[in-house]
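For this depiction, one protein chain was excluded, whereas all remaining protein chains were kept in their positions.
On to subunit A.
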Amino acid sequence: MSTPLISIRDLHVEFPHRRTVVTAVRGIDLDIHPGECVAIVGESGSGKSVTARTLVGLAGPGAVVRSERFDVNGRDARQFGEEQWRRLRGGFAGLVLQDALVSLDPLRTVGAEIGEVLRVHGHRGDRKERVRELLRTVHVPEPERRAGQYSHQLSGGLRQRALIASAIAGGPPLLIADEPTTALDVTVQAQILDLLAERRAAGETLLLISHDLAVVARLADRVLVMRDGLIVEAGETGTLLSAPDHPYTKKLLKAVPSAATRGRQLSGTGSTASIEPSAEAVIEASGLTKRYGKHTVVQDVDLTVRRGEIVGLVGESGSGKTTVAQLLFGLVAPTAGSVRFEGADWTGVPERRRRALRRRMQFISQDPLSSFDPRWTVRRIVAEALPRGAVVEPLLERVGLGADLLDRHPRRLSGGQRQRVAIARALAPRPSLIICDEPVSALDVSVQAQVLDLLADIRATDGTALLFISHDLGVVHHLADRVLVMHDGAVVESGPIDDVFHRPQHDYTRALLGAVPTLEAL
């Protein structure tokens, strides 16, 4: 076998902080051979990103890097000074980060950002022409015009392509992509994955970092599963995904929601209890339309949620999902159409008359932290939603939180704990409907599994109806009874979940479903 591009033994990365030391990576081995695609998969805090950045000497300010062997391109990188590292960056390894909106300098044109790599690495010849060529390589249409634009003027997919162009501009033998598709819509994600697959097919070496097993499954030859700074399992992609050895890998794979996981717990072994939704509607919207000036954001949406039913609302960013939630919640008034909630008129009546019913409809957002007063304790946050004098503890227990968290402030809770507090607060007034807007999108897959199990359980035991808004089709297929697919402000298809997802009628639904990376395809 040829010399590996990267060969690392027993890598440790530590961040001394005041008197303590935070250990991000605690002894991993990593070999990357030319032409192969290696993926590191792990949840947040597993050390996967730090590992990737250490490979280009950018572990971070104050980082202490130790290893038994750290060979880059056959040379011992432990002896490297800043100047040697600098020459490797962009020249030997290109780095692609998550979300190009913040990973490209917003004050500089895309062309200037890509051209910068050429300038640093002493590109001879016409730099502008080379930039256009690079943009063409990553399939950016109209490279001439795009090179003169700023990152905020490009769509998410084009931005990410431009970022990849800047990473490959120096012609590096190794491309490191750290969560390259995480901020993207599913159809755009599929395009970027195609692009990476194309680079790999051309013989390029790829190191892929992701939290999503399904994303790497398509591309990687080998997968390394990381947890708490250690590699718990490594192996060929097919073997690792079909026959995982380590309990953590098994748990991760089991936690991924999909059609196959309907009716069973994601975080445990049991099945989730289910109830038959009644025929009585909790909320009923007809002909909902919202225009801002000439812009139609929501177009003629009909939507019904029955008692005890979970209805999924899926669509990509900008499809109008969140506006629908705001219209149902009565935060904005519709331009046309009406909503009835619990049998009473909900739109077109004064807020004074709605107030009594407000407690029956609750809301959970993607980012609960910003919906809490940062100075309040968990106790106060939940107690505010309860009748005066009621105790908080049983409710917290209901959502799986211990009483020891009662006096904590939201900032000192983990993402999963915060979302549980938000759920507890939403449950407190005994609502008949909870509108959940991307409630698990910011969570790691194992935490997401627990929160989804909790939501399923709440529906089954309390009979609470859920309107579940999500861009993640797997999550919706796992949880929902019925689904509505939104595109450009309109509902293009709706019906029972299995009908829509297994026998989609509309082209857009088909495109959406086709773009989802799955583990089952293997």
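We adopt the following convention: a contact is a pair of C-beta atoms (placed from the backbone, for glycine too) under 8 Å apart; a residue touches a chain by one contact, two chains touch by 3 or more; residues count from 1.
Everything below uses one rule, namely that contacts and distances are computed from a predicted model.
With the options "ANTAR domain-containing protein", "Transketolase", "Acyl-CoA dehydrogenase family protein" or "ABC transporter permease" in hand, the undepicted chain maps to the protein name "ABC transporter permease" (source: UniProt).
Among A:Ile6, A:Val56 or A:Val298, only A:Val56 touches the chain left out of the display. Taking the complete complex into account, A:Leu97 is the one of A:Leu11, A:Val72 or A:Leu97 that touches the chain left out. The missing chain, though absent from the display, is touched by one residue of A:Leu11, A:Ala39, A:Val72 or A:Leu88; that residue is A:Leu88. One chain of the complex is left out; on subunit A, the residues touching it are 53, 56, 58, 86-91, 93-95, 97-99, 102-109, 116-117, 120-121, 150, 152-153, 163, 166-167, 169-170.
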